[in-house]
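With one protein chain removed, the remaining protein chains of the complex are shown where they sit.
Our next item is chain A:
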Amino acid sequence: LLQPAVSVGNVGQLATDLVISTLNMTKVGYFYTDCLVPMVGNNPYATAEENSMELSINAEVYSLPSKRLVVLQIRSPFIKNKYRPFCQTLLSWVKSSKCARVVLLSSSHAYQRDDEQLLGTPLRYLLTPDLQKAVGGLMQELNWKEMEKVAAYPGINDTEKVLHIPGGGITKLLFTESCSKGIQMAVLLKFCSEGDNIPDAFALVNYLNEWLQLIRSEVNTSSQWKIPSSWRLLFGNGLPPALF
């Protein structure tokens, strides 16, 4: 199961859009939930007149049987105080549907990085202990960087370290819950800021691809991902001619 966390820059969601759009995944269902702000629109992955009229809502599930991949896309923010029940429901669905692994795409505030994190790659990963056994070695080979823990009481006591993912939304909660429930979960995140997060989405989805090999990685991988039609006009309408 691949899914985003609603996080800074919406990078996880944008990256998920790229996966669904490029692999031409089929919608197989949706979550009927009171935890997310309601929204509805026409098919965001429309490519022609014929397929542009299907309604789309805030939490939908897509699948690609050939790669044994299921993707959950979340399109609106959590309603206040509802993100915990959502996480509980989600994880119990993961268990009951016997999903083997969960990959969570997320992001974290770039301005919260320490001096060391400012250098080198802005991409990080996290693995629950159950998944660590299976793919920990692969991460070493890929030369990936694990998300660093920070001091629980900075300045006072530097020995106790905790996981801190500012701007990550439900990332930390899902990860810690998965650790305790024995779920194999990987978190892939990128440090970023709010703004034009399309390049961040590409970086994250290419990072994902290094591991899962969803598409053939060639030299110029950016051009291999298909941008969905709903990404038009992300930054507003055309300008009024009267302005000139």
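The definition used in the following text is that a contact is a pair of C-beta atoms (placed from the backbone, for glycine too) under 8 Å apart; a residue touches a chain by one contact, two chains touch by 3 or more; residues count from 1.
Everything that follows uses one rule, which is that contacts and distances are computed from a predicted model.
According to UniProt, the chain absent from the figure is "Proteasome assembly chaperone 1", selected among "Mediator of RNA polymerase II transcription subunit 22a", "Ubiquitin carboxyl-terminal hydrolase", "Proteasome assembly chaperone 1" or "Tryptophan--tRNA ligase, cytoplasmic". Contact with the undisplayed chain is limited, among A:76, A:132 or A:224, to A:76.
Touch with the hidden chain on the side of chain A covers residues 5-10, 34, 37-44, 46, 52-55, 57-58, 76-84, 109, 111, 166-170, 172-173, 193-194, 229-234, 236-242.
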